[in-house]
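Only a single protein chain was left out; the remaining protein chains are all shown in position.
Per-chain numbering from 1; labels A and B assigned in written order.
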Amino acid sequence: MSTETSLSGAELRAYLHGLPGVDQVGADERAARLATRSVKADAKAAAIDLAITMVDLTTLEGADTPGKVRALCAKAAQPDPADPSVPKVAAVCVYPDRVADAVDALRGTGIGVASVATAFPSGRAPMDAKLADTRAAVAAGASEIDMVIDRGAFLSGDYAKVYEEIVATKEACGDAHLKVIFETGELVTYDNVRRASWLAMRAGADFIKTSTGKVAPAATLPVTLVMLEAVRDYRAQTGRQVGVKPAGGIRTTKDAIKYLVLVNETAGPDWLTPDWFRLGASSLLNDLLMQRRRRATGAYADPDHFTLD
Amino acid sequence: MSRLDVRKTYKLYIGGAFPRSESGRAYPVTDAKGRFLAHAARASRKDVRDAVVAARKAFGGWSGRTPYNRGQILYRIAEMLEGRRAQFVAELRDAGLGKDAAGAEVDAAVDRLVWYAGWADKLAAVGGSANPVSGPFFNFSTPEPTGVVGVVAPDSPLLGLVSVVAPVIVSGNTAVVLASEPAPLPAITFAEVLATSDLPGGVVNLLTGRRAELAPWLASHGDVDALDLAGVAADAVTALEEAAADTLKRVFAPTGDDWADEPGTARMTAFLEVKTVWHSVGV
Partner (left out) sequence: MDFAYAPAPESRDVVDIRPSYGLFVDGAFTDGHGEPFKTIDPATEEPLAEIASADASDVDRAVAAARAAQEKVWGPMPGRERAKYLFRIARLVQERSRELAVLESIDNGKPIRESRDVDLPLVAAHFFYYAGWADKLEYAGLGPAPRPLGVAAQIIPWNFPLLMLAWKIAPALAGGNTVVLKPAETTPLTALAFADLCRQAELPPGVVNIVTGAGETGALLAAHPGVDKVAFTGSTAVGRSIARTLAGTGRRLTLELGGKAANIVFDDAALDQAVEGVVNGIFFNQGHVCCAGSRLLVQETVADEFLERLRARVSTLRVGDPLDKNTDVGAINSAAQLARIRELADAGEAEGARRWSPACELPSRGFWFAPTIFTGVAQSHRVAREEIFGPVLSVLTFRTPAEAVEKANNTPYGLSAGVWSEKGSRTLWVAQRLRAGVVWANTFNKFDPASPFGGYKESGYGREGGRHGLEAYLHV
């Protein structure tokens, strides 16, 4: 783990603004072109299963109850009750006060419990509160923490504040993995996404994540492309691998496969495991299951054969 | 006892200087009645070569001037020509024009220069475009000068000459001009006008001599980008166009112009290249 704690604000700024720019048109074009890849036959079956194993099955609602979380955990462990060959998902993602419910429901499954923290989704809370939020989630058994950066600080150029918050949250995580959410829909430009990526990686992020799912646009292919380029380059430079998680708006198998192609042709196959790539989603899982069923039976499936949890 | 005239030695105009032909050759020029007027330099292929070198050297600077500046210089040429009206009238009368016709020709030449001067800063607007492409790109086209243009001037000794030189240089091209063979003297005097008009040396290079001898060297020259064959006899055009084809020169063939007519834009656009620039548009 290489975190740097001695960077001054001016140094950070100079560093981040010295990164190569991102031409929006070119990045959009590249992502769109990769989206035309056609994954067929056995390759598609393998891609569907891979995508299932990468899902962070998510519920982040004010209305979340222990019952809702338990149901989601059951789905995570056995996505298709009619087909035990379906792999389980990577993790269940909940609010901090529901972590205990999820830990309880997932015990022994090997499925991770991810908790959003740091005053998700806005991040607009005192630092103490954010750290308390994080510690509470970890204490309740979360194995992964999805923090949000202070977009206000980032957009006003106070990179040092963003950096220090990540460093502090990382420390509060202990053994839990830290995913850093940029809320790219609020950062707007790809230059900002690239800067945020390098800032977070240098501050110790284990994963960088696009969005909370509460702001539109959430994950997009070009934003994810820019982040994948960043983790690729960061590993080449430092030897440390950082994961990527697009979240929000990924609803169909077609979408998911586009993301896998993007990973494959940008960061490379080393990232094509749940250890290094996750899909933050809720409704995606059922579409993956329906596509899987269609491949198995040769007929399009009825959605009512798949559980709504 | 009357004073003996000091005669002018008519030389070439290359790179802003007035050298004799490197060949040392000259030919006698006579007036309409066959009386000797003066010797004109009889340029050689090496003079053509030197003139092309001078024109190429001048191209970067001249094409890099602001259009406003080029326009002012063309206007300055008109001013200088106007100031030497009497001299040109006399030379045109020597070349066979009547008094009124000579005066009218000088006036028309001045007016033509003024007309072209005003084009300098309008060509890009009229000849260019903003192109509404289907994508996130800013796309625009602008005309740029072709480069070094070889001009075989017509026999209309002043108006014809001005009518072929001005449209070439107004956009930033430089020129190597073969003057009228039978009436070269006004051309050399016109070079004196150019030399005193803030026109950078080498922008216009003027050669006198045998067109049939010199034009093929211009047509085949690898560093000449375009030709105006205005003064070429009909039976000589094909061979010159064939020679020009080897280096893919842009060729403006003789069109039987009446130099008194409104010129239109064809002679300017013939020596322009349209450049289209695309730039991505994003945040």
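As a convention for this text, a residue touches a chain if its C-beta (ideal position, glycine included) is under 8 Å from a C-beta of that chain, and two chains touch if they have at least 3 such contacts.
Everything quoted here is computed from the prediction, not taken from an experiment.
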Touch partners, limited to displayed chains, of the chain removed from view: A, B
Identified contact with the non-displayed chain, of B:T30, B:Q87 or B:N139: B:N139
Absent-chain contact - pick from B:D31, B:D111, B:E192 or B:E273: B:E273
Touching residues (missing chain, whole complex) on chain A: 20-23, 25-27, 29-30, 36-44, 46-47, 50, 229, 260-261, 264-265, 269, 272-273
Missing-partner contacts on chain B, residue numbers: 126, 129, 131-135, 137, 139, 141, 146, 225, 237-242, 244-248, 250, 253, 266, 273-280
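Please note the rule applied: only the chains that are shown with their structure count from here on.
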Distance between chain centroids, defined by C-alpha means - chain A, chain B (Å): 69
Sites on chain A touched by chain B in the complex: 23-26, 28, 188-189
Chain A contact footprint on chain B (complex, rising order): 135-137, 280-283
